[in-house]
Each structure stands twice: as structure tokens, then as C-alpha cells.
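What you see is the complex with one protein chain gone and the rest in place.
In order of appearance the chains are A and B, and numbering begins at 1 in each one.
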Amino acid sequence: MTAKTKKITVKDIIKKYGGDKTAMIAILQDVQEEFRYLPKAALSSISKQMEVPLTRIYEIATFYNAFSLKQRGKNLVEVCAGTACHVQGAARLMDRMERDLAIKCGETTQDKMFTLEEVRCLGCCSLAPVVRISGDIHPNLTQDEIPKILKNY
Amino acid sequence: MVSFIIDGKKVEAEAGANVLQVARANNIPIPTLCCHESVAPSGACRMCVVEVKKGKRTRIVTSCLYPVDEGIVVETKTDRVLNVRRLVMQLLMARCPESDVLKDMAKELGIEPQPAFHPDTDKGKCVLCRLCVKACEDVVGVSAIGLSGRGKNKKVGAPFMEDSKTCIGCGACAYICPTEHILMESTDSKRKIWGRTFKMQACDKCGRYFAPIDQLKFISDKTGTPMTELAVCMSCK
Partner (left out) sequence: MSKINTLEDLNKAAKRGLESIIPSKTKVMVGMATSGIASGAQEVYNALAEEIKKRKLDIILSKTGAMGMDCIEPLVDVLQPNKPRLAYSKVTAKKVPEIIDQIVKGAINGNKPAYRMDEEEFICLGEKKPYLKGPVPKDLEGIPKIGDVSFYKKQMKLATRNCGMINFESIDEYIAKGGYFSLHKALTKMKQDEIIDEIIASGLRGRGGGGFPAGIKWQTCRRAHGDIKYVICNGDEGDPGAYMDRSVMEGDPHSVIEGMIIGAYAIGASEGFIYVRNEYPLAVRNLQRSLDQAREYGLLGKNILNTGFDFDLKIGKGAGAFVCGESTALMTSLEGKAGEPRAKYIHTVEHGLWDRPSNLNNVETWANVPAIISRGAKWFSSIGCKNNSGTKVFCLVGKINNIGMVEVPMGIPLKEIIYEIGGGIPGGKKYKAVQTGGPSGGCLPDSLIDISVDFDSLWDAGSMMGSGGMIVMDETTCMVDIARYFIDFLEFESCGKCVPCREGVKRMNEILQDICNGEGKEGDIELLESMSQGLVDGALCALGSTAANPVLSTLKYFRDEYMAHVRDKKCPAGVCKALIRFSVSDEKCTGCGVCLKKCPTECISGEKKKTHVIDQTKCIKCGVCKESCKFDAIIVE
């Protein structure tokens, strides 16, 4: 994607919110959704177009969990670490994921296929422990189901 | 005007003042770290806590932000208060083991470090008082540095922790920093801060280097004053 393309899209997003500075979080959410992360160029662009100091935008971008400054892998693997899931053994699932994907929580595999993250909470407590992969819910997961499931992606 | 009691002493104050201001005006010492007269208080360090009784309720509050009120009873050295200050100092000393300012402050308050807290090695002397950020944003108006991250990963710096693109080299942050964390290297004609090297302006009259050119440019843009007028140091003006 060229810088020009990025600027046009960011411009559209800013326009959607009428350039309202108080809508910064919503603007960043739209950018995150469009690019699947917050590119540095996008943040600089927003700063220039909306005349908001980049430090402000960077503060917001690094404060909230929803935002990622790093490009995410093709598949987002989210291990629910809510209390109900924790009590049902989510920690063991995370360990297994880390081993099988050979990355630590928060990282992306070398082939950029998977990003492993912890999430709280998916709110499917009756299905604990739960893992969500690219939006698909995998309920009542046990450790040894993991390799098979990962193969599907 | 409101009157209230602090450490057994009856005092009077303007409505709208905070307890810290009134305490200091009455020579009652209360330690602070994140407080500075040039910027609004943030209540971040919690060192200035006091115990306040209002009506039936007693609570621990930060005196820098607590508004004075008629009839309140303030105590600046109760067990609960000293306990908070001890915890804060011990935590900060563990966070910034190299800081002499913190060591001295702890000594003065009679606080020993907590050996169970393993010292951090990556925080420098920054206690996240955020005075630098406030000075840059509210006083100078540049916003070259800011806060980022959350919780234990919170940091101060330029966006993306890179060399600052917008810093004007004024040094307000270094000046206001209570722990000397922010490093500013000054030679005659140059100043280094936040990864940038700033050329200093020599005074038209006496030739002394007195301010970064970028800073003067910033003032010029903001006020409309031409650079030629600004290129004279304070002593020669």
C-alpha cells in the first residue's frame, strides 16, 4: 500500500467523524479495522490532518488493548483467560499454544500465519475453556485437540 | 474564606485553595514529588497524602488536589499517612535504584528501602511524575514528549520512543524533572536532548549562546515576533 492510498483512506475515516477530536478513539478503531493494525504513517497522517499532537495519538494508541502497532498474523488466536476459563484450565491451553506455535503470547509466527494473544473475556463461560481463532469459537477445548485445529487454518 | 484545622493548628484559606497550598503557607511541611507551581497537580505520586476528617468520614487524600472546606480536620503525619508514604518511597526506590534524589528524600523521611523488592534496571530515574509532559504540553505548548503504554510499561518519551521530531530544545522538561532523569547535554554552541542536537543562537549583542534556534523559531511563529528581535539574550535586552 502506498502512502498515498493510506492518506486517502485515513482522510475518509476522519471525514466520517467530521474531524471531531473527541472521536479519536473511534477513528483509531476504524483505522485498526481497515489496516488490521495502526501503521505509523496512519498515525502521523491523523496528527497532521486533525492538528492533534502525535504524542496524544500515540498515548491513546498504546493505552488501549484493542490497538496494535504491530502487524498481526493472518489468524488471530485468542485464548480466553477470563476467570471461568482460568478455573477450567486455560493456562494449560495457552502453554500448549505457545509450544505448538513456537511463539510466546503476544507474538506472531515467523510465517505470519498466527498471532497469539490472551483475551478477557469472551463471555462464553458455559463453554470454558474457550479459544477463538479468526473469529471461530472453539468451545470446551482440551490440549490435544489443538494441533488438529491449528491445521485447519 | 474558610477556616479549618491542620495538625491541630487553626488556619484560614481562600475557598478553592487546596490543602497543600495552605499547609505550605502555614509552614507545615508535606513531601511531594510530582508537584510544581508551573503546572496543575495530577495526584500521581501520592506522597502528599494527608488524613482528612469531614463530618463523620475520615479518608486519606492527596493534599495537592483536595479542596479546603469549612471545618475539616487535617492530619499530616498519622500512621495511615506515613504508611502510604513509606510504601511509595520503597516502591520508587526499587523502581529507580540509581536515584540519589529518592535516596535522600527517603533518608529525610526516615524510610528504609524494602529488600524484598528487586530493583528495576530499565527505568532510569524516571518516577513518572509527568511534570515533563505537562510542562511541554501546557507551559511550552509543543507536546514533543508524552506518556505511552499502560501500567508498569508506562513510559515518557517522544512518539514511538524515537528521536523527537518536534522538540524545540527549550529544556523545560529537564528543568522541571525532580529526579534529574532527563538528560540534557549542553556545550557552548550545541544542546543535545531527546536524541536531537540543537544549534544554539548566539546573542546579537554579547555573543553568548543562550537558546536553541528552534526554540526561538517556535516563539517567533507563535507570537509573530521577528527572529531578529528574539536573537538577543535576556541580560542584553
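Criterion: a contact is a pair of C-beta atoms (placed from the backbone, for glycine too) under 8 Å apart; a residue touches a chain by one contact, two chains touch by 3 or more.
Computed from a prediction, not measured in an experiment: that's the story for all the values here.
Only one of the listed residues, B:Val2, B:Ala17, B:Leu65 or B:Val232, touches the absent chain: B:Leu65.
Set against the missing chain, the residues B:Gly8, B:Gly55, B:Gly151 or B:Gly224 yield one that touches it, B:Gly151.
Listed residues B:Arg24, B:Lys53 or B:Arg86: the one in touch with the omitted chain is B:Arg86.
As for the chain not pictured, it touches chain B at residues 42-46, 49, 60-62, 65-67, 80-81, 83-84, 86-88, 91-92, 94-95, 114, 116-118, 127-128, 147, 149-154. Against the chain not shown here, chain A presents residues 20-26, 28-29, 56, 59-60, 63-67, 81-84, 86-89, 92, 95-96, 99, 119-128, 130, 137, 139, 142-144.
By definition in this document, only the chains that are shown with their structure count from here on.
Here the CA centre of chain A is 35 Å from the CA centre of chain B. Looking at the complex, you find that chain A touches chain B at residues 40, 43, 53-59, 62-63. Looking at the complex, you find that chain B touches chain A at residues 133, 137, 143-150, 158-160, 165-166.
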